[in-house]
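Showing chain A:
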Amino acid sequence: MPEQDILPTTEPACKKKGAPIITVEHASKTFPNGVAALQDVNVTVCKSEVVVIIGPSGSGKSTLLRCLNGLEEIDSGHITIDDIRLNGNKKNRDIIRQEVGMVFQSFNLFPHLTVLDNVNLAQKLVRKRDDKEATDTSMDLLNKVGLGDRAASYPSQLSGGQQQRVAIARALAMHPKVMLFDEATSALDPEMIGEVLEVMRALAKDGMTMVLVTHEMGFAREVGDRIIFMEHGQVIESATAEAFFENPGEERTRAFLSQIL
Partner candidate 1 sequence: GKLGRQLTEESTLTTILKRGTLRVGMDTFVPWAMKDKTGKFIGFEIDVARRLAEDMGVDIEFVPTSWDGIIPALLAGKFDLLIGGMGIRADRAVKVNFSIPYYSTGMSIVANSKKIPGATKLEDFNKEDIVISARKGTTAAKAAKRFMPNAKLRLFNKEPQAVQELLNGRAHAFISMAPLPAQEAIKHKDKLYLPMTGNFTNEPNGIAMRKGDVDMLNFVNSWIRATKAEGWILDRQKYWFTTLDWQSQVQ
Partner candidate 2 sequence: MPASSPAIFRPLQRHEQILDIVKLLLLGAGVFWLLMLGEEHLNYQWQWYLVPRYIFTWKHGVFTPGPLLEGLFVTFQITGLSLVLSMLFGLTAAIFGLSQSYVARLVSRCYVELIRNTPLLIQILFIYFVIAPVFDIGAFTSAVLALSLFEGAYASEIFRGGIESIHKGQWEAAYSLGLSTTDTYRKIILPQAIKRILPPLTGVLVSLVKDSSLASTIAVYELTQQGQLVIADTFLTFEIWFLIAIMYLAVTISLSWAAAALERKMNSEN
């Protein structure tokens, strides 16, 4: 468990919600091409909390998210998820990947598998569930996202919004402790965005811990418990949604919001 006193003052001490489940301490990452995508980032996410990361393009939002489930490795600092350190140890990384679900902007469904198989696959291979158990879980989730009747379809036969909902179901089927969403709606038409946001809203209500990157300020405000504003690989501001939008602490944040809203 990370020591609370090393966290910067902008980070809450998880009073309202549960204990911290994600802690990022002094995380830095520089890409081989010299871009410093993360610079001394400190973030704490509490259980059942919904954290929204916003910021201009290239500010390191995706990189932070990708570091959280080990798709990228940080150069220095520490990331701890559910008391497990992501420290280059392969075993730890594999456990964390199972605990953390990720939904990508471009869906990344497996095009050669049916919707059901997309959701079943990792359950069988990683969680070692048998076919019946996996299918039960999958159908349950697909029904929840409103796609029970499309289980036998292939991804290419679905609309973007439907594909994104399958991607969410696929991640949920692993019963992750944390869900990460990277601009999960920005590849969608306006009317399809609605469907996906609906699912995410329901998840938030159910108490799922979520970290999401979005450009939808309206949605951020609605579901976000806390908003983190990033720029140039640094966390500029971290505040409750209300405080953030009503009364941003930083000059830069204000400038950004005035542009967007």
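Observations, loosely collected:
Quick note on the criterion: contacts are C-beta pairs under 8 Å (C-beta built on N, C-alpha and C of every residue); 3 or more make two chains touch, one makes a residue touch a chain; residues count from 1.
The set was built so that all candidates are chains of the complex that A comes from, given by their letters.
Everything numeric here is computed off the predicted structure, so don't read it as measured data.
The listed chains 1 or 2 are all part of this complex, yet only 2 touches chain A. Of all the residues in chain A, the ones that touch candidate 2 in their complex are 66, 69-71, 94, 97-98, 100-102, 104, 106, 108-112, 121-122, 125-126, 156, 167, 170-171, 174.
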